[in-house]
Every structure is written in structure tokens, then in C-alpha cells.
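A quick write-up on the structure given underneath.
Note that this complex is displayed minus one protein chain, with the remaining chains in position.
All chains are identified by letter, namely A, B and C, in their written order; residue positions are counted from 1 within each chain.
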Amino acid sequence: MDSTGIHAALRGHFDTAVGELAPGPFEASIEVDASAIEAVCTFLRDEKGLEFDNLSNLSGADYPELERIQAVYSLFSYKQRHSITLRVNADRTAPVIPTVEAVWPAANWLEREIFDLLGVEFSGHCDLRRILLPEDWVGYPLRKDYEEQPDYHGISTVRENLLTMKRD
Amino acid sequence: MSVELEIHDSQGLPTEEMTLNMGPQHPSTHGVLRFIVKADGEVMRRAIPDIGYLHRSIEKIAEKVGWHGFMPYTDRVDYVAAMACNQGWAMAAEQLAGIEVPRRGEYCRVIAAELSRICSHLLGVGAMGMDMGAITPFTHALRERDMIMDLLEELCGARLTFNYMRIGGVAWDLPHDFVEKVSHYLDHLEPVIEEFNQLLGYNRIYVKRFADVATVDADMAIAWGLVGPNLRGSGVDFDVRRDLPYSVYEDFDFDVPLGSGEMGSIGDCWDRYIVRMREMVESIRILRQALAGIPEGPVIAKVARNFKPPVGDVHVKIEAPRGEQSWYVSSDGSEYPHRVHIRTGSFTAMGIIDRLSRGLMIADLVAVIASMDIVAPEVDR
Amino acid sequence: MSLINSAPEMVLTSTVDQVLNWTRKSSLWYMLFGLACCAIEMMHTGGPRADLDRFGMVPRATPRVSDLMIIAGTLTLKMALRTKVLYEQMPDPKYVVSMGSCSNCGGLFQYAYSVCDGVDKVIPVDVYVPGCPPRPEALTEGLIMLQKKIMQEKWITRSSDTPRLGGPIGERT
Partner (left out) sequence: MQAFLDTLLGDAVGLERQLGYLAGMVVFGAVVVFGFVLPFAGIVTWAERRIWARIQSRVGPNRVGPFGFLQWLADGVKNILKEDIIPTVADRPLFRFAPYVVMVGFIAAFVCIPFSGDLIIADLNIGILYVTAVTSVVVVGILMAGWSSNNRWSLLGGIRAATQIISYEIPASLAIFPAVLLSGTLSMQGIIGEQGAAPWQWHMFHSPFTLLGFGLFFTAALAEGNRTPFDLPEAESELVAGFATEYSGMRSTLFFMAEWGNLYVIGALVTTLYLGGWQVPQFTYNPVLMNLAQMGVFLGKSLACVFFMIWLRATLPRVRVDQLMALCWKYMVPLAMLSVFGTATLMVALPNGSHTLRMATFAVVVGVVIRFAFKVRFHLKRSRALDYSSLSTGASQGLSS
């Protein structure tokens, strides 16, 4: 099924929770309300003819000027061989998106990664801990306004400019 | 995350759960992975992966170094098969900007990527043998890899981190005699793969260790997002090169090997092993066709030095040796990417290990990690 | 151990020193400490073509029996603390070779937020091998340099340098 068909099916079922279809260079994307994402995903997975059985990518991007963090769900169906991209916007100050872990178990780690690096809280996630960075890390590095801590457990993260450093 | 402390064996006697810390520096964790193993004697109750010991913030660096400048970093995303990552990044940037790569350039890419794939699979299966205690296959794999590295070195001057591809094509044309050398090497490699199967793959002990261990059925593999050889080992007939063709893979005739449960059940560790072995054979086929059919012409399209793709984002999927790599690249129209996210095969494969490990023996955990062919930087990036 | 660096320098004591150095140099067991890209080149150095076994260097899984730690690859902050523990677990005399730009100075990743730029911030280093990643030949040369360094050490005879066990060799000039 092509993206317009998928969009029509979603519109028919969810009405205004699903935004307009935005054409993209590779695949079309649909904006979805944060509150509806789990229902939309369940629908996309279970509905006959759609059958998105695979969450192939879950990315997030920080847009400080728009005051939002966007999660991008890239879905793929091995049965139907079609794909669609969903976008969910969250408020930048306290980003919360419901988890889709129950829909695709693969989302477990992908959501943890977004939480770790961008600080999006996935409500309902069973094990929302930092995954890549240590537990005691401060800040969310992939946010545009992230500032590095001067040291980590006594190891300085400040680096001298090696070119101007004098030999002693 | 709560695991009960006291457990009871079949006679109802209380036994104590043992927590083992495997890694981050453990001989079989392929780099720096860590598992917290909750074991009851030799039987694992869980193996909880702890990753991030090689998190090098590649995705953040992309936002600082610009479109062209990020290419060397993609080598380090998966250093065992750097060409595939090169290609993923180049394709993402090209699709954002709508650049058409010259056909010779695409052929060069395919040749480089397939050589890299053989290289990567060799290390993968060699490491599978080593983790099972057979060291000889590993050194033999290194011997073969050295020869491929010689070839790739002639192509781009580096043994491991190639930085060969550019946005719009490849950096250099094939060197003198390269086609002959590669075909000579492929002649040499084909019987070696057969020998590998005899030495390792069909070795009775090896089969016993790998067959029927950590079986992943097709539905589970798809739902957990397994990709590439791991997915095909579970019998799902999907290969990005064939089903969502990119580059010039449409020109080539090749099969997609699938796990068939030859030694046990579909989707066990042995299937994941044999899929890799057969993929090498298919790569040889692709290489032969590519070497025979390489057209003349330029290898790189004209791309501005000050490359600024229009605003937008793309998802690009390529078939890397460790499975489909999904690149999410977002551009805000400046000379720096706004966001790069790489969903790699090892990352999802790592995610499923917690689930698979329940009830296996500690020795099997090693087999599972090896058969998934997990490479640490791809997990952590 | 009062024997260390206490005897006067004569033919006998220097010969003993020479013999001890020779045994150490000829049997440098390195710990499998592959961190990143360089780990692959380290394996290749131990593999058929470069073959570190020629020099009596064999990989060891546990720090307790290894003499040499080849830091092969990027050291992240998360790993840096572990590295220190592993280094402390090695028995003396121990040596460290920093392999590749990342562990020398952070290399390609010095501006990353999660990378410890330079392993010498955490543990002392004897030999730095440049390259990204260094070729097996480069690593072999680095190890031969380490062997030369070991041959200059003094164990029994009095030495004007700081005693070997008093401070890590990397801090000597």
C-alpha cells in the first residue's frame, strides 16, 4: 500500500490525532499526536493490509528554535513490503511520549537510547535507564544546548589545544 | 528489573542466585560489551547487556564536522566493515541533495562494499570458532582478511578505516590491475570457504554447540528488529540489496541464503553461522559480475565543496554485513547536518540477548553473542 | 623488597639485571584489551602475517598473568574507570602500550563528549604508537621499542633514576 492509502486508513480511524501527509524525498511522513502514538502504532501493526510488523528505526531530533523535540518512527512491513514514517512532537522542556514497547519489543532499546541522548521520557516504559552513557552522567548530549561537564570522576574532559602546548 | 534473590530447584531446596559480571573486558565479548549474568550454577536466568563502553558520540560529532567531514567517522561506526557505513552516509547525503552518482562510481562502491562484507563475515565466523575454543579457524580467517585488506589498501590506502567513498561517488578509481587481482583472490577464496565449512561448520562438536541454541523464530526476529544475516537465519526472506535495491544491485543476479534448520531448528545459532558462510559465496558472485560489467566513465559526480543540502530528512537503508543499517539524516540547510542517527544491526541484536539468554547455559551466551556477530562500536556508536 | 636497586653496579649484578631484562623482554604476555578499531589491527598483529608470537608475546585473558596492556582503541569515560582497575590488577612489572591516536590523545574523537582523550590521563604509558589505526608493522615496531626500553632497566643495581617499583616507567624522563 502506498503512503496515501496508509494515511487515509489512519485518518479514517483516528481523525484529528493524525496530521497531514508530508511528502519526503525518500518516504512520506505523517505527524501523530503524542497521546495517540501507541494506539496508532497498534492499529498500524494489527490492521489487515497495513501490518507494520517492524519498527526499523526510532530517531529523535532536537529543535530548540521550535521549542520541541521530535521523535521519528520509521516503520516497515515485511509482509506488505511498504514503509511509513511517523513524527511525534514533544514539548522541549519536559518531553513525554508514550512508549510503543508493547507494540514492537525492538522499541525497548531504541527508546532508551533516545531517553539517554535526548532526554525524552517514554511513559510506561518498563526499564527506562540510561543505556549508552553511565548512570551518573549529567545532561542529554544530543540536545543542541548541551554543555559538557568539566570532569567525570576526576578525569578531566577539558582538552588543551595540542598545537599551542609547550614542551617542558 | 527485579530478580528474585532466592530461587528453588526442582526439589524445592533454596539455592542462591549468582551474579556474574562478564565484561567489559572479557575475551569473548568482542570489544567492550558487558553482561550482568544472573546464573543458577551453569544455567543463566538472565543476561542483562550493559552497553556504552564504546560510545564515542559519533552522532554528536556529525553535527560539528559537516557533511564531507563526517565521512572518516562513518568508518568507525563499524570498523569491521567500514565501506558499508561509508556508503550509508554517502547515500543519505546524496538523497537529501538529489545527487546522481556516476555508474562507474556505483560499481566501485559495490566492489568495495562486497569485499568489505567478505572481510567482515570472515572475522565473524572466525570469532565464532574462537569463542567455541577452536583458534585455528580464526587465524585462518585473519590470513584471508589480510589479503582482502591488501586489496582494499591498494584501492584507498588504508587497511581498516577506508574513507573511500565521497558524497557523489568514490574518491579514487580502481587502481591498475585491480580487477585481475580481485578475481585472482576470489578464485583463491572459494575453496577456502569450503575448507572453513569442513574445519568448523560441519565439525560435530561445533554443530552440537550451535544447533538448537537460542532459536529465534521469524515473527520474533521481525518484532525484535533483527536484521541482515540474523534475520535471514530465522528464515525471513529479506535482503535490502534485493528487495529495496539501492546503488546498482539491481544489475546483479544473486541469491539470498536463508536459514533452513539444517542441523536443528530454523533460526538457531548454526543457521546464523551458515547464512554468513553462504553470503560470502553470494558476495563472490556479485563481485565477479561487478568486475565483469564495470562501465567506463567518471567515478564521482560534481559536488560543491561547500555542500549544503536542502532542508529535510531521509531514512536510508542499506545492507551492511551486520544487517540493515538505517540512517536517519536530517538537514537544516546549513553546512552541518542537523541530526544523524544510525540504527545498526548489532544494536537490535544486542537488545534481544536478554530475552534469548533465559534458561541457556553460560557457555551458550558466548555462542549467542558470537552467532549474532555483534561488534561493539556498532552497538554504541 | 630491599633488594631492588640496592646492589652496587658490578659485572655480576649488571649481568643479573641483563638476564632478568632478557626474560621480561622475551616473554611479554599481553592482555586482550581491544577497545575499538585498533583491536582488529591488534588481532592481525597476533595473526598469521605479523605474528607477535615470534617475540614470545601471547594474548592472555586475565590481567593477573599479563605483563603488557595494549590499549587498542578509543577509551571512553565509561571505560576509563574500568581500565584503571584492570591496570591495578596486573602484577608488577607491567607495561602499557598506547596503540592508536585515540588512546594517545583522543585522536579523531577528542572533541567527543564521552571520550577520554588520552589514556595517559588514567594510567601511565610506556610507548605510544601513532596511527589510526596503526598498521601491524607499526605496532610491532612499538613493541620492539618497548623491548629496548625494558633492556635498559635496572633491577638490582643502584640506579640514579627513580626506583622501578616506586613509580611508573612512563613518568621517568
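Note that in this section a contact is a pair of C-beta atoms (placed from the backbone, for glycine too) under 8 Å apart; a residue touches a chain by one contact, two chains touch by 3 or more.
Since we're looking at a predicted model, the values are computed, not measured.
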In the intact complex, which of the depicted chains does the undisplayed chain touch? B, C
Which is it among C:Leu12, C:Ala61 or C:Val85 that touches the chain not included here? C:Ala61
Which of B:Asp50, B:Glu106 or B:Asp131 contacts the chain that the document leaves out: B:Asp131
Touch with the missing chain holds, among B:Ile48, B:Met220 or B:Met361, for B:Met361
Absent-chain contact - pick from B:Arg34, B:His140 or B:Arg166: B:His140
For chain B, which positions touch the chain that isn't shown here? 18-20, 26-28, 42, 129-136, 139-140, 143, 146-147, 150-151, 153-154, 175-177, 181, 184-185, 188, 191, 195, 199-200, 203, 205-206, 208-209, 361-364, 366
Missing-chain contacts mapped onto chain C: 19-20, 22-24, 26-27, 47-49, 51, 53-56, 58, 60-62, 64-65, 67, 89, 91-93, 137
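Note that in this section only the chains that are shown with their structure count from here on.
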Between chain B and chain C, what is the gap in Å from one C-alpha centre to the other? 31
Check: chain B positions touching at least 2 other chains come out as 52, 55, 57, 60
Check: chain A positions touching at least 2 other chains come out as 132-134, 141
List of chain A residues in touch with chain B within their complex: 24-27, 53-62, 72, 74, 78, 81, 83, 85, 104-106, 108-110, 113, 117, 127, 130-134, 141-142
How about chain B: which of its residues touch chain C in the complex? 24-27, 31-32, 52-58, 60-61, 64, 72-73, 75-76, 79-80, 123, 139-140, 142-143, 145-146, 149, 159-161, 376-377
Residues of chain B touching chain A in the complex: 1, 51-52, 55, 57, 59-60, 95-96, 98, 219, 222-225, 236, 238, 243, 312-317, 324, 326, 328, 330, 338-339, 341, 343, 347-348, 350-352, 355, 380-381
